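What you see is the complex with one protein chain gone and the rest in place.
As written, the chain order gives the labels A and B, with residue 1 at the start of each chain.
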Amino acid sequence: MIEIIDQAFKAVFGAIGIAIFTIIFGLLYKGIDRKLAAHMQARVGPPIRQPFWDVIKLFSKENIVPEQAIGWLFNLAPVIALASSITIMLYLPIGSFGPILSTEGDLILILYLLMIPSLAMVLGGFASSSPYATVGAQREMVLMISYEFPLAIAIISIAWRLNEANVQNPFSLSSIASYPIWNNVGILGILGLLLLLVILVIVTPGELSKIPFDVPEAETEIAGGLLVEYSGRNLGMFYLADAVKTVAMATIIVTLFFPYNLSPILNLSGYVAYITDFLFYLLKVFLVILFSVTLIRVGVARLKIDQVVSTYWITLTLISLVGLVLVMFDKVAISRGWI
Amino acid sequence: MKVSYSIPIGPVHPALKEPVMFEFEIEGERIVNVDFKVGHVHRGIEWIGMHRKNPLQILPIAERICGICNISHPFAFCIAVENAAKIDVPDRAQYIRTIIAELERIHSHILWAGVAAHEIGFDSVLYLTWRVREKVLDLLEYLTGNRITKAMFTIGGVRRDITKEQYPKIREALDFYKKSFEKLKHVFLDDKTVKLRSRDCGILTKEDALKLCAVGPTTRASGVKKDVRVDFPYAAYGDLDIDYITPDILTGEVRGDVYDRIVVRLLEVKQSVEIIEQCLDNMPDGEIMFEPKVAKLLALLKKTSGDGVGRAEAPRGEVIHYVKMREQDTPYTWKVRAPTYNNLMPWIPMLKGEQIADIPIVAASTDPCLSCTNRVAIVKDGRKEIVTHEYLHKLSVEKTRRLIG
Partner (left out) sequence: MRFAMIGELIRQMFRRPFTNLFPAKYAPSSPSRFVEAVKKGEIKINPPIETPPGFRGKIVYDREKCIGCRLCTKVCPTDAIEYIEEKKTIRIYVNRCTFSALCTDACPVNALSMSNEFLLSTTDKNSRDLIVE
């Protein structure tokens, strides 16, 4: 009985703590992203605390619901998007803290949870009763279908390989974090894993609707797409959901591919170890965001929807299948003693 | 059965830089039908000029018809009035006019390149090209006194001289542009995502371009060889060595899509740099104005009667001004035909069959300048009718008979 209350306390306070942490750091990373992008384009750019000002301004503006929109769905969609983005973070380890909630099938659960914020945006777009929002919502649905395929292949192949290396609970994130994947494979596996890392880095802008896969929210084509009728508090919540989802995707990549911590190397313990690992985790997330969001966002043009589908379904799926085959072949090679 | 819905783009839309009202009928993402209306930036400029202001006062007003092609409108107006009054412009003034017009063409094409990059979502190229454009704007400020409204032209010549002390700065800017041309060419024409967005997109065939009388780089990209500077040379273009610019100079084939229009405009920047160098090397000495005293010029213009037509090659095509003087100090008629007026109808064959995502880049690829296009409309008794080709032909036959007999 006391155990259950204890668990409940831990879950509630942990959830609130995680929510505050991801919102603050999500907005901070968004600010750093904008500042770095501006310096790459030879501009000065906004100050790093600009997204905080943006959110404060949005929450103080009037919330307008169009007359012909479906009212309850229009107001519910941003709440679902923000809540499900925060829920993803409850399952991910941060630094050397374990995840707040942990099950045996974490990875599959995260694959499903990642879809919910996008679905909420689609529902919000369809509930908006504007032709631009309808076009944007249709495009977001097509985008979701297309990036799921390489994402699923990349994630499942890591879990499969860990299973073959006799790790308990391969789909659980705490065990993936404890047994880094690079230690358990040979040379062919390293090549395959590098390909899968590239795939995940290219799926990330698709998840987050950034250029070049920015089709649902194209500013110059459909004037803001899904979010065209949103204003005030609802738009603020979509903004926060985008920031939180960025941190969540970056944490997934860090957990799957770079779960190393500094404290065993430097022989620290106690609170100093926790803080050092936390700072190292922030640095890793910053590097992942730099390469997968910022650099790709400023460096290429926006693609059309049929080109997005053919990029994900043909080019990236083939690359991820090659990565999967290499990882499988690596296991065969190790068991036969070839390498 | 597919259900089609209609989307309005405009008059105010992030894709458009100037207001025009499009109505599309769309099935899924494919465009089935397109219609457009213009007239949202009508300011009544010809009405201000006719009957109310003398030709020297009309020059700054003609300049403000458009912010990007604001040398070509005064240029054509000056040629029209000089034809009507039979004024002979000195040679040095013709060369200076050519230099300023070519500098403006460089500025306009580089501005367009940035806007086109923004329409396909490539903001970094927008910032890069507009950084390059700052150099020509600083040079124009040094030569003429202002970045945009340059006020260099007067009836019978130019108002300021380009002295030998100013030459080094011009040559430095030209060298900068030769270097940046390579960089811009590399970014626009070799980048894979730009090619994905612009190749085989918004195609205008040669037959359509000839039938719809398109002008400027829009029609040269479809292979039609039409350029006022080569066909009917004015100012110093008769002495210079220029030729039509079509995309097969660089790529070897002509497809008439958005990519070809990018190629034509970038090559025209290079051609303008070469023209300015030729002008600087061969600049003749002499005066810069036919009549420096303003009072005598106004008196001369007050005594003219007759009409004159002035044609110039704006960055967007051929601009025509028609002026009719009747021995008063204000002109009796002033009519402006901007190049974008001809380039409006080609939007319809270019847009049918494309996706929604192509609308901004195809609409921007003809470089529409709708401020130039909206001109005077005289409404008589509130009647509204559509004038057909046969009716116009009948009117012109009657007028010819009146003129002859």
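Note that in this section a contact is a pair of C-beta atoms (placed from the backbone, for glycine too) under 8 Å apart; a residue touches a chain by one contact, two chains touch by 3 or more.
Everything numeric here is computed off the predicted structure, so don't read it as measured data.
Visitor: Of B:P8, B:G28, B:G44 or B:G145, which residue touches the hidden chain?
Guide: Answering carefully, the residue with contact to the hidden chain is B:G145.
Visitor: Write down which of A:L107, A:L195 or A:V298 is the residue touching the left-out chain.
Guide: Only one listed residue reaches the unshown chain, and that is A:V298.
Visitor: For chain A, which residues touch the unseen chain?
Guide: That gives, for chain A, the contact residues 36, 38-44, 47, 295, 298-300.
Visitor: At which residues does chain B meet the chain that is not included here?
Guide: Looking at chain B, the ones touching the missing chain are residues 53-54, 56-61, 64, 122, 124-125, 128, 131, 134, 138, 141-142, 144-146, 149, 151, 154, 159-160, 183, 186-187, 190-193, 293-295, 298.
We adopt the following convention: only the chains that are shown with their structure count from here on.
Visitor: I'd like to verify one number: the distance from the centre of chain A to the centre of chain B, where each centre is the average of its C-alpha atoms, in whole angstrom.
Guide: That pair's centroid distance is 48 Å.
Visitor: In their shared complex, at which residues does chain A touch chain B?
Guide: By the definition above, chain A touches chain B via 40-43, 131-132, 134-135, 138, 211-212, 214-215, 218-224, 298-307.
Visitor: Touching chain A in the complex: which residues of chain B?
Guide: Those in contact with chain A are residues 5-8, 13-15, 28-29, 117-124, 127-128, 131, 191, 193-194, 196-197, 355-360.
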